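Only one protein chain is missing; all other protein chains are in place.
Labels A and B are assigned to the chains in the order they are written; within every chain, residues are numbered from 1.
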Amino acid sequence: MKRHLISAADLSRADAVLILDTAEELASLADRPIKKLPTLRGRTVVNLFYEDSTRTRISFEAAAKRLSADVINFSAKGSSVAKGESLKDTALTLEAMGADAVVIRHGASGAAHRLAGWVQGSVLNAGDGTHEHPTQALLDAFTIRRRLKGTGARGAALDGLRVTIVGDVLHSRVARSNVLLLSTLGAEVTLAAPPTLLPLAVGSWPCAVSYDLDSELPKSDVVMMLRVQQERMTAAYFPSVREYSRRYGLDAARMARLPGHAIVMHPGPMNRGVEIAAEVADSVRSTIVEQVANGVTTRMAALYLLLGGMEFPATGVDQ
Amino acid sequence: MCAASSPVAGRDGLAVLDAEQIRRALTRIAHEILERTHGGDGIILLGIPTRGVPLARRLAARIGEFERLDVPCGSLDVTMHRDDLRLHPARALGRTDMPPGGVDGKTVVLVDDVLYSGRTVRAALDALNDLGRPRAVQLAVLVDRGHRELPIRADYVGKNLPTSPREVVHVLLTEVDGQDGVTISGEGRRP
Partner (left out) sequence: MTDSGSVTDNGSWLIKGVTIPASGKPSGKPSEKQGDVPTSILLSGGSITAIGPDLDHPGARTIDADGLIALPGLVDLHTHLREPGREDAETVETGTAAAALGGYTAVHAMANTDPVADTAGVVEQVWRLGRAAGHCDVQPVGAVTVGLNGARLAELGTMADSAARVRVFSDDGRCVSDPLLMRRALEYVKAFDGVIAQHAQDPRLTEGAQLNEGEMSARLGLAGWPAVAEEAVIARDCLLAAHVGSALHVCHVSTAGSAEIIRWAKSKGWQVTAEVTPHHLLLTDELAAGYDPVFKVNPPLRTEADVAGLRRALADGTIDCVATDHAPHPVEAKESEWAEAAFGMTGLETALRVVQRAMVDTGLLDWAGVADRMSVRPARIGRLTGHGIPLAPGAPGHVTLYDPAAPAEAVTTAGASKSRNTPFAGMELPGRVVATFLRGVPTVLDGKLA
């Protein structure tokens, strides 16, 4: 039982549904005149961002502020960290400042684990190296549920939905968290990528694997595109961006082969023209814009539950 | 409504209201609401989850029968406005369902099953505040068990039930529990 959210594996199926249901309730906040709740008044949430990520940081900041928490932003550039202060010393400083929760994004896998050993408050992993990004998986699951099961689908998981995740799985924390969470929620997950971008041990993961994107498209309810970094080319993961795009890029022709109800997702930021064509990104199937709004509500739900004393896994199989 | 008129044995408790008594109390409250709001003009019933919600619906139905009036009815979850987050672990949220038209300028009648410390109602007033500006707010409860910790009082009460703080009041409603009844358990009360 941990008072942190570090890996999607920390959440039982009931925990995940609870978070989605809570987010569903909080979503209506956006329609109210006062878009704020007093629940976390007097609590301090620190955003500890070692990697530049304005989008995620702002999302967490908005989530915490809408719950009336005080937010302190600590970014690595130009700070004591840039002068060589260790993660441990930074953690001790945050402790001294009385942080109730620390949201950490860091370039090293396991940084959130290490931080959790040094602070009293709750740790939310906002992305550690190539390990995990659990709130991304939560907002993705929330988006899928809303789009494919409707906004009233309280108590529902994602049973029977087929999700295909495409791209650089090997280096993707979004992929790891999504494989874990989606399968916990009952979805069938397939990874589509060239063999070089899949971990050798992927056979032990709760998902199927395919090297052929085209064969997966007609069966997919959701296609989730991962960002592919151009630098991977120099390490011989694939011969050229052109070939990658040709074999694994989601263009308009491939989008047309999706079932009518299917949606296209992307955690952002996108490489338009590489893994996803512009017209696909801008189509009605695309959830890319609403993923951002959903990010705030799911992060509000996560903050509320964690700072409200919940420890994951909190609920059993069927509670 | 069920025909039984004998006391209902609740969860190892003494029955204090049976189904018939509940029915009569709600009928009385419905009439009182109509009296004190000039015939239900501009009212909204908001039930506080969990059991305040079916009670609000039943009241709305009664009022509709008496006056052929369509009373807007909804639910107001107060979990996020409670003052005891640090004492109890975070709970799952209930549904907040605002009827169309909102609360601005309306007379909101909050509906709950039991009135005790008054903290739930205080949270409801806070939550209501963030939703808009009602003309007036009133409170209807099925049971008032005393022991207020805040200066809060109900406008409409189904039954006044003096209790000791060590006792527990259980309200059972068909929509939630499969039967109607109010029982009390604890020291000094034997079935």
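Of note:
Everything below uses one rule, namely that contacts are C-beta pairs under 8 Å (C-beta built on N, C-alpha and C of every residue); 3 or more make two chains touch, one makes a residue touch a chain.
Just so it is clear, the model here is predicted, and its values are computed rather than measured.
Shown chains touched by the undisplayed chain in the intact complex: A.
Within the set A:R32, A:H113, A:K149 or A:R232, the residue that contacts the chain not displayed is A:H113. Considering A:T44, A:T130 or A:S183, the position touching the chain not shown turns out to be A:T130 (whole complex). Per the touch definition above, the residue from A:L87, A:L148 or A:A293 contacting the chain not shown is A:L87. Although one chain is hidden here, its contacts on chain A can still be listed: residues 86-88, 106, 108-111, 113-114, 128-132, 173, 176, 199-202, 204-205.
Rule of thumb we're sticking to: only the chains that are shown with their structure count from here on.
Chain A and chain B have centres, each the mean of its CA atoms, that are 40 Å apart. By the touch criterion stated above, chain A contacts chain B in their complex at residues 18, 21-22, 25-26, 28, 32-34, 36-40, 67, 154, 304-310. Residues 77, 80-81, 85-86, 88-96, 126, 129-132 of chain B touch chain A in their complex.
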